[in-house]
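One protein chain is absent from this view; the other protein chains keep their places.
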């Protein structure tokens, strides 16, 4: 287990520190942990993600869930943020997601194009911005170029930058896959090296080894793997992503191991809202119980 | 049937709201519905579209039709707007279409290049701008980049942004085609996520399923499909496009189902002007009768 | 026969109207018609075009011919304009051609790169700028991007914009070729839609039909074809290009039919200067006689 | 042996000279030589480089080593510089590395994308910036474009520019490889021609000749080769890179020959920190002993 980095150790500017403080200590459990609700699947996958619970198609429903569930933040694309966040402005922090794409065209050379700016985030009263970096993509050059502008603007406006650090592309597929220990570990480090304030990663699967670097070709318990990933992120606050809907117990285990490893929190979407409202709230309570055991020291 | 979103629910800036109010409540039926006349086929298809009614080749003829027919707006490319709109300035609202292309080169990687700016629209006294987004195109990255600038400029100038949200490209062809329920539904949601104020879509064909996402592989009545599409657009006002000339009864059915589903209006071009002037006016009257049954509450 | 558009019908800014008035009413026949001398073949084809009349290699010779022949304008690339126009400044209007290319590399994806700006044209005292748009090129996206900047600058400086609207590329070759009625008609309309003030087209060949849109698969007399092309240009003044050297009678026929159709004038280069000086002047006189029969009303 | 260039011979601006003076004469041995610690492997290779000595994964550990070992500078990417350098600010000079990439996607057309600016370096109190130039890459055009901006900004801010001048790409592979005498010699010259203040090169291997230019197809002793490379860098200060971990004696030999040839110093990373802390310090002492024999005259 690693010590979770404290806000005063991170070399943050005043603005970034103020906003992260608001997210971590004035919302949710107010104890330095965080639970985020991502809601960009309508763009990333299309309306098909809402067939399991049609009510979830309505952004107002989701915002209500985020507020009632006591989330530390909700991640939205610009369109929904403009049309729906004004109703809940200030009640739940907004993370404006700055890039995204549909999953219609093939993505052998994946890149998530920017569609909004840090200035949009400032205008809408957001407390952070999100950027998807496809670590390992052959489009690395254009990805870094986009990212560089976002990082510079976030610095200029004192806006915390959360990097969705996602291994993707054919080389990743050939080196263990997008949630292999090798790939997730590299992704965590990359976000740290490139100046993310917070990094969102998938939970690592140390058993996925085929093609990975030699150092990863051993049997690692998952706790060892997530410990290493948190270490690779060093002073970058780490969030573990939920991904596709899976069994509740498996999700809660991931959550426990992540917090144990020194993660700052969780960012769970489909596992939360692809079920009926009351059920969603009950699951959220279980997640909050885990976070409550890991207050900042 | 969905409730049609009201202007005060949309998080609009003052300028956008003022202009949309002018379009929806001070022109046409003045009841919150809208009938638009698109006239960019001379660029998109070439003069061949005018052989059915040569008089329609003259933009002055079309403007006269738009004014006499009581349209809520006419969509023109920059060249025709500069040369012809001054004659009718203020009589019928102008939607300046900001991008477009010829259909001469193959479009396996379709993108509609921008040829005018929101500032041009302001200068010409337009009340909205139009942008064609090819949802699903492999050129998504460049498309989003263009679009982002347009969206930002529209925000800056308080100019409503109408997105022609058109599924296109080889991946779409392989997933049900450009007017499948899957594709149209995704297109409506994409426009909403990316910040369109108004979205123009094709009428969905739920029977086109080959290759579409699993959730769409069921028998859906067309009314169910158009209802879902309007819901996917959530707080984005939705217009249904006419497309190629087809039988009048089929077109009127589309119009009725769309308005029933909560669409804000229709945007019909070739179905209107690829016939003699008097006939055009009679068909317009039929469309207006439908709109009159769906006033804003 | 179409009525030729008058300057006060075109929605022109003051600067554009002043300059077009200078070209059309203060030079040449001063009757609203125009005869232009294009001299960019040294870049487009290389010195080989001057072997037929080596004296024509000297830009000073050509400027002298333009002045003595009473042309309404001469089109030059930036280099020759800077080095030679000062000798004749004001005597014959300058059209600064803003883009061009050599014909050395293959041009399956043709684009004419910009090499000068509208600001250069202002600095040199030009009365118009020229831009080659390759209608139908697979490079449409980059072409429109370049063109858009030129159009915007021309607007800003009140500089008339003459579009060399040239169908080119493999798709055009497959649809009747670059001087088919289909292609020329589409090119005229495209220039009009995109905001050209003046459009230069090739004379249409209605017998070239192979692969063209169905509407063009009929026997059209050439007079009908050129009438249609002028109509497609609507309020864009139209110039007919001479192209490669051909027989004088054929050229004069083209000229007569074009003026009859409502063209504003002619732009003939190699047919003028690929012969001895005196002969050139005699041919010019024949062209002027035709123009004289079509004064503005 | 070549004379090492003195600071007053280099045509430097005041700011560059002041900062280079600080690095060369106020840190390390303060005798005009330099020992740098590069620490960008977490981005370039991923966390796998830290498995040999897990403590080295922590940037704080490395900064402590740099300070205690008396290095003339440490090279970091923006993220680590922002999060960790404030703890050691001023104790050891910072070289902000401005570009970098992961080694996940294939690099047949290698380019190292910029992710930070010279202005970031100024803000963080750095004394130099680093840029990786892939000499021989097919991406030369984009590489030079990036580099040009960095060079111009470094000039503007008086910030010394250290070029990692690395031969890479298929053409290099076919001409002797990335550490052939031919390739390293060309790389040193390229950095000098393009305006580097300091150049970092690999130690040349004159026995790697297959495919190299004819002039290099002879038996050259390594001392002759490194002498030539230093000469090719002329007034650009030269640093020899350590590369992958190798035997200590081999490394010390490289160091001796380099300093003998007129190099200004060494930049050794993995050979330093891929071992236990005390061992690292002992190896550093051996390197310092070599530098001490080559003070500036």
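Going in written order, the chains are labelled A, B, C and D, and every chain counts its residues from 1.
Basically, a residue touches a chain if its C-beta (ideal position, glycine included) is under 8 Å from a C-beta of that chain, and two chains touch if they have at least 3 such contacts.
Not measured: the values here are computed from a predicted model.
Asker: Just list which of the chains on display the missing one touches.
Answerer: Over the full assembly, the chain not pictured touches C, D.
Asker: For a quick check of understanding: of C:90, C:113 or C:221, which residue touches the chain that isn't displayed?
Answerer: Final answer for the missing-chain contact: C:113.
Asker: Based on the whole complex, identify which of D:57, D:192 or D:280 touches the chain you can't see.
Answerer: Considering the complete complex, D:192 is the one touching the chain left out.
Asker: Identify the residues of subunit D touching the omitted chain, counting contacts across the whole complex.
Answerer: Subunit D touches the missing chain through residues 10-11, 135-138, 140-141, 144-145, 147-148, 151-152, 167, 169, 171-172, 175, 182, 185-186, 189-196, 213-216, 228, 231-232, 234-236.
Asker: Take the complete complex as the reference. Which residues in subunit C touch the chain that isn't displayed?
Answerer: 40, 42-43, 46-48, 51, 57-59, 77-80, 82-86, 100-102, 104-106, 111, 113-117, 120, 142
In the analysis below, only the chains that are shown with their structure count from here on.
Asker: Among all the other chains, which ones are in touch with both subunit C and subunit D?
Answerer: For subunit C paired with subunit D, there are no chains in contact with each.
Asker: For the two copies subunit A and subunit C, what is the rotation angle that overlays their Cα atoms, in steps of 5 degrees?
Answerer: 145
Asker: How many angstrom lie between the centres of subunit B and subunit C, each centre taken as the mean Cα position?
Answerer: The separation of the two C-alpha centroids amounts to 35 Å.
Asker: For subunit C, give me the residues that contact two or more of the other chains.
Answerer: Expected reply: no residues.
Asker: What is the complete set of touching chain pairs?
Answerer: A-B, A-D, B-C
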